[in-house]
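Dropping the structure in here first, questions after.
A single protein chain has been omitted from the complex, and every remaining protein chain is retained in its original position.
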Amino acid sequence: MDFGLSEEQELLQETLRDFVARECPPARVRERFEADGAHDPALWSAMAEVGLCGLCLPEDCGGAQLELLDLALAAEVLGEGGVPGPFLGHALAGLALLHAGSEEQRWRWLPRLASGEAIGSVALAEPDSAWEPERWAARLLEGRVGGAKRLVPHAAVADLIVVGLAGGGMALVERGAEGLSVEPFAGVDGTRDLAGLCLDAVPAEALPGGSEAWPRLRDAGLVLLAADSFGSAWKLIRDTIDYLGTRRQFGTPLVQFQSVKHQLADLATELEPARSLYWYAAHAFDHIPAEAERSAALAKAHITDRALHVAREVLELHGGIGFTWECDVHLWYKRAMWNRAFLGGPDHHRERCARLAGW
Amino acid sequence: MDFGLSEEQELLQETLRDFVARECPPARVRERFEADGAHDPALWSAMAEVGLCGLCLPEDCGGAQLELLDLALAAEVLGEGGVPGPFLGHALAGLALLHAGSEEQRWRWLPRLASGEAIGSVALAEPDSAWEPERWAARLLEGRVGGAKRLVPHAAVADLIVVGLAGGGMALVERGAEGLSVEPFAGVDGTRDLAGLCLDAVPAEALPGGSEAWPRLRDAGLVLLAADSFGSAWKLIRDTIDYLGTRRQFGTPLVQFQSVKHQLADLATELEPARSLYWYAAHAFDHIPAEAERSAALAKAHITDRALHVAREVLELHGGIGFTWECDVHLWYKRAMWNRAFLGGPDHHRERCARLAGW
Amino acid sequence: MDLSFGPEHERFREEVREFLAEHWPAGDGGPPPGAGQEASFRALAIERGYVYRRIPRRYGGSEQPADPLREDILRREFFAAGAPLGIPGVGPAMLVPTLLEHGSEEQREEFVAPTLRGEIRWCQGYSEPGSGSDLASLQTRAEPDGDEWVVNGHKIWTSSAHLADWMFGLFRTEPGEPRHAGISYLLLPMRQPGVEVRPLRQMTGTAEFNEVFFDDARTPLRNIVGRRGQGWKVSRTTLVHERNMIGDPARVQNLFSDLVELARGARLGGRPALEDGGVRRRLVELEGYVRAQQYSGYRQLSATAHGREDRTRLPTLMNKLYTTELVKRLLEFGYDLIDSDESLAAPDENDARARLARSANYPGGWTTQYLYAHGASIAGGSPNIQRNIIGERGLGLPRDLRQTP
Partner (left out) sequence: MDLSFGPEHERFREEVREFLAEHWPAGDGGPPPGAGQEASFRALAIERGYVYRRIPRRYGGSEQPADPLREDILRREFFAAGAPLGIPGVGPAMLVPTLLEHGSEEQREEFVAPTLRGEIRWCQGYSEPGSGSDLASLQTRAEPDGDEWVVNGHKIWTSSAHLADWMFGLFRTEPGEPRHAGISYLLLPMRQPGVEVRPLRQMTGTAEFNEVFFDDARTPLRNIVGRRGQGWKVSRTTLVHERNMIGDPARVQNLFSDLVELARGARLGGRPALEDGGVRRRLVELEGYVRAQQYSGYRQLSATAHGREDRTRLPTLMNKLYTTELVKRLLEFGYDLIDSDESLAAPDENDARARLARSANYPGGWTTQYLYAHGASIAGGSPNIQRNIIGERGLGLPRDLRQTP
């Protein structure tokens, strides 16, 4: 038994931390956050170079053929760094092709996705928080898909969008396809763009294994969001400790006030053990099929909830400065909001967990 | 507009505080708490002498003919003092006779209840937290009542028990009636005895206005429990401040540690504004009929919940000593438990409030 | 105990309603009135004794006897009609009471009436980047030079500084003196080369506050309120006013009603959220807090009206912490009930979106409000500062360890 990271996994996180510190310091996060679109082609190329675009894709397609845990460890570091861009949707599109694509589709797309040359995304949500195929209306008929999707990450720059279909199938839509329009959406998190899609008989091809692969896609997404939030929340706690260590009130560094110290200790204590929750869910995804679905939902609900709580508390610990645009807190705060809401909020996944337990 | 106490009401509380300090200091509370029965005839006589047994009963029966607010103000002081004995059940039995009794029944009982010569109680609950007439099974047939009641306050010393009947009627049962057996119940709060009643065709007489009066009885009980808990919780906060002011750790009085200070400030801030909640509910009972039912339920749920939370927090602020039998905290803690559970817990009354609001 | 306002006050309410119906131009959904219309409405309202009630007539007030119930009625009725109860802002609310208490006769004559007419607009210069809740540590200096003060330094959290003609604020004039003792309360014209105002953008995207930089800014020596080194004491007058301004119970009640409506429209687990047991109980639990605050407001108002303020000192100290924490809880619950589109929308986007959430007091959708709530919580003393105040002044607990006086 070893419920811990391998040396390779430790190294992966270390390497990525160095990468993020070098290529995407907070100033660059802020720059993208404030820019019109969050996607930064130079950063994306750099990410592709270190292998971030194909971590779980097969080696013969140029990927690293790692497990979801490795991808989640990367997501944690990206959350820490607040790294902007299409990582999440891209990873999910890759998994969709890997698990549901035909041989031909895989060969056509996976090498380009793994190299980062093509950007992938997923179009899932429909109005009224419909994140589940049972509530979707989008349909594929005679090679054309019709419907409306909400909250599609980086739709404007995606070369390939995996569209979720009513009942659980999936279809591929390519950038600039006829009848496809992208409706801008002013999202709360400036590091991950969102858009609506209007699909008016858009040429599309089905992924043959779509219905079976949907649960895998969802579970992977839930785990990655949990991992990202875990990283974001720790980043906020650490930054707060640093900031309050320099800021004095009544002649004393704020961090030395007992109340502040205890609030920080409480936040860290609620957060740190949850690291194992996302590890477990990621591990279950590849190795404990019976627990994969429920543990992904549990990790997503628990960690994204905790992370937003951390963000709210540390914002107030900063005092007035925490409420300003120029203070970095809000960048990670809004990232935590995004992670918590995307793919459905905690209430939704808790109800699913209850149902899955037979309660 | 004057949402505040009259001079008479301020005086009433002051007088009762003096009375409690004199007649029922904590040592006496503890003595009764540890004794076999909580009822203390000498204390009861003293309470009767200051008029506590008939505050809301008519003047011509020897009562003070005051309003529920006055009774609740008294209950607050009794909660502060942790005063043991049958005050609550007695007050409710008096109100039952006042509102539901025939002329003859009132004249027969109210003077004796007002003078404290006779002790009254109410038998309401049936198994499985059934606090509502719709869920009761006790029935009155041909002058005899049959059924089983739970959680009857001070049943062993009550001269008169008002028994709640299926559907909402009420019947009077006298002490020692044929077929009446009292089953001891080891209750958590040593200051208010509880017992089960087994009623095997016990001679009883109906209160003619029982069905109509039931809501009044319940609402009055809810307000009195809220007021008692409010007093209990403040008593705990004040005692904790005193204790932590004397106890030093690392050379400093505990109360000066910022975390402790902030925890106390939070507890007081959650509690103090709720005083107006029980005032309002008591006032509504006599003056705003449309709001009486809901505001009583709201006050009971909110205040008894807050009070138990206060008790749990201050117990831990005391450190190890707070967990001992000899420390007074548990006396008021268990009183707070009693008040919160008696007549139904917060969840029950919150659901009622939702229903009453048409939600 | 009496929850009615009594016949005299109900007559007063009627009178106010009639006045508003007759004289407030936007009363019946008409177009918003122009500045001239507002000014003549205000003059009339002062004439009738409705506005600036506690200010002597010779300074432009209506000089009425104190009557918290009439004042409550006026607040509510003017609010309901959307009519302004005088000029909004820190000038009438904070500077004017300070001048009336501590200012010289010349200062009162120069500033009070124009401020009440809106001819002089003010901003408040207290906070500094390094001081936060610890005002006594402020660093912005004012040095006498001939017949002027020369001001250098940097203020922050200055609302409406870009619109203001003057600033009132605290400046260090006696550098040798310890903390509080070295501070004076000065009035300083904003339209001069030595003053630079930079907007301070908030996380919500809007900029309601500013930073103000002083580089040899100047103001005549006579523009000191109180004596040199007394600024700390003088400022207490307005700080009390600021504390009382935050935490109006009506805002919370409106927000709670909005929350109920939100729950009525929202869905949870495929059913209307309002049918969910957890949602129902949580709403009522929150309502317990809301009503407690509402009735506690009645109690404080009554105590003020009947000269018993000493009895309600403790709940009054608690208002701000209680309200801001409660508002956050209400908004957290609301944020959980909205749909994914709304919870992922940027604050501005939201404004146009969530119609349900709109109320006169909480503009914007739930996400916007959810973020804004931090502003109210932090402004005028963070939650931890409030806990210190409640603990020390309300519960008689000792001061913190090694906290300098």
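Letters A, B and C name the chains as they come in the text, with residue numbers starting at 1 for each one.
One rule holds for everything that comes next: a residue touches a chain if its C-beta (ideal position, glycine included) is under 8 Å from a C-beta of that chain, and two chains touch if they have at least 3 such contacts.
All of these numbers come straight from a predicted model, not from anything done at the bench.
*Asks:* I'd like to know which visible chains would be in contact with the absent chain if the whole complex were considered.
*Replies:* For the complete complex, the undisplayed chain touches A, B, C.
*Asks:* Pick from A:264, A:292, A:321 or A:336: which residue touches the chain that isn't shown?
*Replies:* Residue touching the chain left out of view: A:264.
*Asks:* For subunit A, which residues lie in contact with the unshown chain of the complex?
*Replies:* These residues touch the chain not displayed: 1-6, 69, 237, 241, 245, 252-253, 255-258, 261-262, 264-266, 268-270, 272-277, 279-280, 283, 287-288, 295, 298-299, 301-302, 305, 346-347, 350-351, 353-354, 357, 359.
*Asks:* What is the set of subunit B residues that contact the non-displayed chain in the whole complex?
*Replies:* These residues of subunit B touch the chain that is not shown: 125, 127-129, 131, 150-151, 185-189, 194, 247-252, 257, 259-260, 312, 315-316, 319-327, 329-330, 333-334, 337-338, 340-342, 344-348, 351.
*Asks:* Tell me, which residues in subunit C touch the chain that this view leaves out?
*Replies:* 268-269, 276-279, 281-282, 400-402
Everything that follows uses one rule, which is that only the chains that are shown with their structure count from here on.
*Asks:* Among the chains, which one keeps its Cα centre farthest from the Cα centre of subunit A?
*Replies:* B
*Asks:* Report the inter-centroid distance (CA atoms only) between subunit B and subunit C in whole Å.
*Replies:* Roughly 41 Å, centre to centre.
*Asks:* Among the residues of subunit C, pick out those that touch two or more other chains and give their numbers.
*Replies:* 384, 387, 400, in rising order.
*Asks:* What are the residues of subunit B that contact at least two other chains?
*Replies:* Subunit B, residues with two or more chain partners: 257-258, 262.
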